[in-house]
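Notes follow once the structure below has been shown.
Note that one protein chain of the assembly has been removed; the remaining protein chains are unaltered in position.
Let's look at chain A:
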Amino acid sequence: MKIKYILFLLSLSLSMGCTKDFEEINQNPNNPTQVEPDFLLTTSIFQAMNLYGGDMNRVVFFNYTQHFSGFQGEFQRYSFNNATNSGYWKSTYIGCMQPVNQIILNFKANSAYKNRVLIAQIWKDYIISNAVSIWGAVPTTEALNGSPSVPFTKEEDIYYNLLADLKQLASSIDLSGDKYSVVADKIYGGDLLKWKKFANTLRLRLAMRISNAAPNGNPEAAKKLVQEIFANEQNTITVQAETAAPVWGTSSDTWSPLYNYVVYNYTANKATIPVVNESLIYHMAPYNDARLAIYAQPAKQGPQLNKFFGQNISYGGGSQYASGQVNPHTGLKQDDYSYIGARFLKPDAEYVFISYTEACFLKAEASLKGWGGSKSAEQYYYEGIDASYNRYGLTSAQAAIYKNTPGVKWSSASDTTGRSSQFKDWLQICSSYIAAGDNYKQIIMQHGYTRTRRRCLGAYQKEQSFRISTTICYIRW
């Protein structure tokens, strides 16, 4: 009798599992171990748009360049806390770089993916080139491998490595080989030639960035590189359609961060809505730059209704100036100023990584140095202005008027007629005043206004832990 019970219980016990299916049990049922390179490229591009075109743009770059103004925050007060900086650092490496790095690691050995691996490398180099301009020395060669201590590469070496690498990558693209799908490649829709041009234009950008005298650059090396690039000028960006400018989406998880902040979450962010900075308006208005109406919207309320009216960088200030003049900014809210142009506040706005406009100005700068090019510096300069006007849907007639304005017209001085000496001083502080014959400055001002923050000009500066790169600042404008 009891045997029966014992047998019953024993058989129950024996029905307990053995260990042979343990490996199967521990197979992750939620996540794949391998994904398509298409998915990873899209991810990296999307992450880069959100990183550079997101908070970093709003609170750092455009604030420091005095394109935007908006009260509150660490960077706006020229400090930052580590958590925010670490957030940017994390997006750079984990969000932007790791996906393309995975393409390289997983498909490098497979010749069927040759071009896709090359493009992944070009894109990774682009991210590194931004990282180096923001932070100086950063980890490159030994990054992304999960090591608890990641050595940094010297800033100087990063530039040389990138320049050498990009040359190799651009020339290795097989124009009849494999490519990313049209839908996955949000920048060029899989167009291999455009990627080749992207790589070469990026080389030009980096070469010009190291064109200053030592210790901030290496003019000899830069010259050699530029000449090499000019020798193959047809493989740089030469037309508007080659501008690398993907657009955000219209769903809440893919729309533009600026739209999300300014429009979608307007009520919550009411007090810190970024508006146009007065420096930008004061710079553009005297030249009657038609792009002002693109960059800014007239004030919709307040004392400067229907006018372009920018917020001052000191966010209000005291109610009276020393001389007893009333501060026109006293008591104003963000809504009393010019909003950023509608083009930039759309959910599916574009984000520009490298533009045709920039390519023209880079060439103008190089040509001015006498480093070659099929056109003169003046021709490239006007081509750049035309490209910019064209980009924003302005007519060539409007561009022509602008090109003829003193201070914009090649080799002409800023028109300061009728302006007070204080205003001229201010222009000089802002470096918007251009003396006759100062062609370099003219190019820079068109190129990206913001490169006037002089410390950004040289590539190899090591003293700042967080540097704001001109490269990033002007790419969108």
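What we mean here is this: contacts are C-beta pairs under 8 Å (C-beta built on N, C-alpha and C of every residue); 3 or more make two chains touch, one makes a residue touch a chain; residues count from 1.
In this section, contacts and distances are computed from a predicted model.
Trainee: Out of "Cytochrome c oxidase subunit 2", "(2Fe-2S)-binding protein", "SusC/RagA family TonB-linked outer membrane protein" or "Amino acid ABC transporter permease", flag the one the UniProt entry gives for the chain missing from this complex.
Mentor: Missing chain, per its UniProt entry: "SusC/RagA family TonB-linked outer membrane protein".
Trainee: Hey, which of A:V60, A:A120, A:A143 or A:L225 is the one touching the hidden chain?
Mentor: Counting the whole complex, the residue in contact with the absent chain is A:A143.
Trainee: Return the single residue from A:A184, A:A244 or A:A377 that touches the missing chain.
Mentor: Touching the chain that is not displayed is residue A:A184.
Trainee: For chain A, which positions touch the chain that isn't shown here?
Mentor: 1-2, 5-6, 8-10, 12-13, 15-19, 22-23, 25-36, 38-40, 42-43, 46, 81-84, 86, 89-90, 93-95, 97-99, 101-102, 138-139, 143-150, 181, 183-184, 186, 247, 249, 251-254, 264-265, 267-268, 271, 331
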